[in-house]
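What follows is a structure written as C-alpha cells; I'll ask about it next.
All protein chains of the complex are present and in place, except for one that has been dropped.
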Amino acid sequence: MRYFKSDNTAAVSSEILEAIAAANDGVALAYGADRWSERLDAVFGEFFGTNVRVFAVSSGTAANSLALATFCPPWGTVLTHAEAHIERDECGAPEFFTGGAKLSLVEGAGAKIQPADLLARLAWFEPHVHGVQPRMLSITQATERGALYTPAEIRALAEIAHARGVAVHMDGARFANALVAQDVPAAELTWKSGVDVLSFGVTKNGGMNAEAVVFFDPTRVADFEFRRKRAGQLACKGRYAAVQLLAYIESGLWRRNAERANRLAGRIAAAAPGVLCEPQVTNQVFMKLGEARIASLSRDFGFYPWGPAGSGEARFVCSWDTPDEDVDALCAALSRPE
Amino acid sequence: MRYFKSDNTAAVSSEILEAIAAANDGVALAYGADRWSERLDAVFGEFFGTNVRVFAVSSGTAANSLALATFCPPWGTVLTHAEAHIERDECGAPEFFTGGAKLSLVEGAGAKIQPADLLARLAWFEPHVHGVQPRMLSITQATERGALYTPAEIRALAEIAHARGVAVHMDGARFANALVAQDVPAAELTWKSGVDVLSFGVTKNGGMNAEAVVFFDPTRVADFEFRRKRAGQLACKGRYAAVQLLAYIESGLWRRNAERANRLAGRIAAAAPGVLCEPQVTNQVFMKLGEARIASLSRDFGFYPWGPAGSGEARFVCSWDTPDEDVDALCAALSRPE
Amino acid sequence: MRYFKSDNTAAVSSEILEAIAAANDGVALAYGADRWSERLDAVFGEFFGTNVRVFAVSSGTAANSLALATFCPPWGTVLTHAEAHIERDECGAPEFFTGGAKLSLVEGAGAKIQPADLLARLAWFEPHVHGVQPRMLSITQATERGALYTPAEIRALAEIAHARGVAVHMDGARFANALVAQDVPAAELTWKSGVDVLSFGVTKNGGMNAEAVVFFDPTRVADFEFRRKRAGQLACKGRYAAVQLLAYIESGLWRRNAERANRLAGRIAAAAPGVLCEPQVTNQVFMKLGEARIASLSRDFGFYPWGPAGSGEARFVCSWDTPDEDVDALCAALSRPE
Partner (left out) sequence: MRYFKSDNTAAVSSEILEAIAAANDGVALAYGADRWSERLDAVFGEFFGTNVRVFAVSSGTAANSLALATFCPPWGTVLTHAEAHIERDECGAPEFFTGGAKLSLVEGAGAKIQPADLLARLAWFEPHVHGVQPRMLSITQATERGALYTPAEIRALAEIAHARGVAVHMDGARFANALVAQDVPAAELTWKSGVDVLSFGVTKNGGMNAEAVVFFDPTRVADFEFRRKRAGQLACKGRYAAVQLLAYIESGLWRRNAERANRLAGRIAAAAPGVLCEPQVTNQVFMKLGEARIASLSRDFGFYPWGPAGSGEARFVCSWDTPDEDVDALCAALSRPE
C-alpha cells in the first residue's frame, strides 16, 4: 500500500534525530532552562527578522489552542473558516483551553476567508453582554484545501480584524509548505502582514513531536507560559523539543522538506489536471474522481475521500519522505483511463 | 557543577534513542494507529499480569490530570497529600483538566497518607449538594519525600476509598524506583492492591518525552481518549512515544535505570546518615544540613533546598546517568567536617 | 412610547405576587427543603401526565445551560438552530456550563430544524476522537421566529436524535404560548414526542424570576443538582421561586397569560397581513416593513429591527400585560398608508 493519507504518517528527518543525539549528553536544566531552549527566541527571531518569543509544545492542537486562549477570553469568539482544523479536527480543544469560548464560522472557497465575508461575520456581533465578542481571527496557511493566503490577502484580513480589536492567529501546521510555495520572506507572511501569533508546524514536515508557538510582539505573551504548564505542555526534558525546532530552522530542513513535498504533489496534479478540484500549490492535491474511481484506487493507495459523503472528491498528501516510486505509481494510475 | 537537582535533568538512555531510530522507517499511521502503539496494551498487560489499557501522553502533568479527569467530575474532589506534585507543582492542571474539581489535602509524614487521616478527611464530606464529593484518591509512589507505600498500605487506603465510591490513582512519576526498592511484583503495587489508574513515569528514568497512563480495568476507560485528544495530548506521530514506552518495559530499562539511581542515592545517604531527615529508600535523599552547610555545598553541587524557608533541609536526587564521580564528590563533601 | 420589544419588559402577574405573599410567613427550610419546593414534582407531574423531576432556577439562560450540561460532556456537541437563543443570546453560557462543548448549527426557515437537515448535520460527525460527538439536540418551542413544532415534527426529530444517542432538549422560554397556540396536551408537545428535558419558561409570561427545568425521566437527572448548586442557581430562600412555578401552573396563569399575548399578536398580524414575513401563531409578529417604515414607527413604538442589517424586518412581541390601547395604536399605524 502506497500512502498519501497525510504528512502525519511520515518518518522523522535524519537532521532531527541527529540534533537529538547531539543534545543527549549529560545534564541539562529541566523545563526549558536548558541552553537549547534559550536559543529559540534568537533563532526564530532571525528567521522572521524581528523580535519574537517562541515556545515549544508537543502537538499542533496544543499550539493552536494555547495561542487562542492567550488572546481570547471565555466570553469571546474566534472567527475561523468552517473547514478549519480547529473547528473540525481537534475535538473541541479550543473550547477547552479557552474556558468555553466559541468558534464562529465563515465559509469560503478553498477553505479561505475573504475580507467581505469576514466583515459580514463581524457585523453580526453587537457590543453588548448578550453575545460573545470577537477577539480572534484564525486563518490557516496553507489552508485545509491546500490554498494559500498571499501577504496582501493576510494584510486585508488583519486590518479588518485589528480595527475591531481582534487579534490574528495563523495555524501554520503546513507553514513551511506555504512559504516555499510563495517564495516570499517569512516576515511577509506573518508579522509584516498583521499576524500576531503563529502555530509553526514542524512535526508534519520532518519533526518528531514538537511545534512552535511564535509571538510576534514579545510584550503580548500574556499568561501563555502559565497556560502551557497547566496544560501539561511544558516538557520536562525541554532540550529534546528545542533541538527539533532549532534543527528545523538552522539546517534549512523546513525548506528542503517542504520543497520536496510540494514538488511531488505537483507531479500528481500534473498527472490528472482535468480532475483537480482545487488549484495545487502546496503538498496537498484535491481531485474529483467519483466514487467508483476512489474505490478502485483505494486498492493500491492509501488516501482520504474528502468533502461531504458522496462528493466523489479525494485528497492526496505528499510528505517530505514520500517515495518517488509511490508518486510514479499514483501518477500512472491517475493517467490510466478507467 | 555536579547536579542533583532532579532526575529531570538527565539525558535519554541509549535504548530509547535506538528504539526511536528503529521505528523511523517509512510510513506509519498517525494518532496511535501504528503497529507500535497497538502493542502497548499487550506489553504493559504482561508487565502487570492483567488486562490493561495503556495510553501515551507527553508529560507527567498530563498523565496525572487526564487520569483524574476521567474519574472525577467537576463537582468532585481528589484527596491527596498536601505535598503532592498535583497540588504543588502543576500550576492547577488537575483543576483545569477536570473542569474545576477541587483537591482536598491530607497531611502526613514522608508525604504519605495514613488510613486514619484518609478516613478523617473523608468524614468531612457530606452527601449533599453544598459540598464537593470525594471521587478520587491520588497517592504518589515513590512519594515526594522519597517514601514508599507497601502493597498492604496501598490496600488499606484503597479499601477505604472504594468503600466510599472513590477511585484510586497512583502518581508513579518514580514508579520504577519504587518498584525496584520494594522488589515486589508490579501487580502487587497496583491493581492487586486496589489502584485503578496509574501514571507510569518514563521520562525521569531514561525516557525522552513519554509517559504512560495505565487503566487496570479496561472497561473503565470512560472518555479518556476524547479528553486526551482535546488536550492536545494525542501525538500525531504516535510511534515515537509508543516505542519509548515499549523499550522501557521490554528491554528492562526501567529496572536497570532505577536500580542504579537508587543505589547512588544509597551511597549519598550512607555518607552522612546522621543528617537524614527521611529514610532513603529510592533515588531521593533528604537531609537536614542547616542553612550554612547548604550555602557552602551549593558552590559545587546543584540541588534544591527543601521544605519551608529556613528549614535547613535539602533534597538530592540521583538519576540513571548521574556520574559516579559526582556521587563520590558529594559523599566526600558530606563526610567532611564543616 | 408603546412597547413591543419583548415579553421581558412586562410586569409580574398578580397571581405570582399573591403566591409570594402567601408563602411569606415564618420559617421555611432553605435550599429547596421547603414545603412548596417539595410539591414541584407532583404539580408538574400532573400537568405533564407523567413522573417528572422539576428544578427551579433564576433565568432561562441558566435553565438551558444546566439542562445541556447534564446530558452533554465537554467533548460533545449540541445541535441547534443557527438562530437559537442558546447560540446567539446567552454569551456562551452553554459552553461555560458544559465545560467547553460546542454548538453545531442547523439552518432552516422559521428558525425550525427540519429532519433532513438534522440528518445531514449528524452525518458530519464521525465516531472518532478527532471530532466532537453529537450528544444533544436543542429545539425551541415556540421558535425564535415565532413558529411551532407540532408533536409529529418533534417526534420525527427525536427519533433521529435518539437513534444516534442524542438527547432532546426543548427551550421552552415561550412554551406556554406554544401550548395554547396548538391546543394539544402538554405531554404531546414534550415527553410523548421524545423530549428528554424542558426549559419551561415562566418569567416572560407573568413570572418574576423563576424558570423550571423539567426532566421527563426521573432516573436521568444525573448530576444536575450538583451543577445547579455550583452555578449559584440553588436559591437560598427556595420557597419564593417554588411558589412562582406552582402558581403559574395551578392557577392556570400560564394559559390565561399566553392566550392573551397570542391574541393581541393576532390582532397586529391581522392589521397588516401583507407584510408578514413569518406566519403569526404565537405572541411574536415578524413583518417586512422596510427601513423607512421602521424608522417612522420607531417614533411611537418600541420594537426591534430583526434579521441582518438592512433587511427591513421588524419583530413585535406582545406580553400578557400589553395594553389593548397599545395594540390598537399599533394596528392603526400599521393599517395607515405610508
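Note that the chains are named A, B and C in the order they appear, and that numbering of residues resets to 1 at the start of each chain.
Here is the rule we go by: a residue touches a chain if its C-beta (ideal position, glycine included) is under 8 Å from a C-beta of that chain, and two chains touch if they have at least 3 such contacts.
Here the structure is a predicted model, which means the values were calculated and not measured.
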item: Which of C:A21, C:A42, C:A292 or C:A332 contacts the chain that the document leaves out; value: C:A21
item: Options C:K237, C:R255 or C:K288, residue touching the unrepresented chain; value: C:K237
item: Chain not shown: contacting residue from A:R228, A:R260, A:R293 or A:R315; value: A:R228
item: In subunit B, positions touching the absent partner; value: 74-75, 77, 88-92, 95-96, 98-103, 123, 129-132, 308-309
item: Missing-partner contacts on subunit C, residue numbers; value: 3, 5-6, 8-12, 17, 20-21, 24-31, 57-63, 65-66, 90-93, 96-97, 203-204, 208-209, 226, 229-237, 240-241, 302, 321
item: For subunit A, residues in touch with the removed chain; value: 31, 73-75, 99-100, 129-130, 133, 223, 225-230, 234
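Throughout what follows, only the chains that are shown with their structure count from here on.
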item: Chains contacting each of subunit A and subunit B, listed by label; value: C
item: Most widely separated chain from subunit B, with each centre as the mean of CA atoms; value: C
item: Chain closest to the assembly centre - both centres taken as Cα means; value: A
item: Whole-Å separation of chain centres (CA-atom averages), subunit A against subunit B; value: 34
item: Averaged-CA centre spacing for the pair subunit C and subunit B, given as whole angstrom; value: 50
item: For subunit A, residues contacting two or more additional chains; value: 90-92, 96
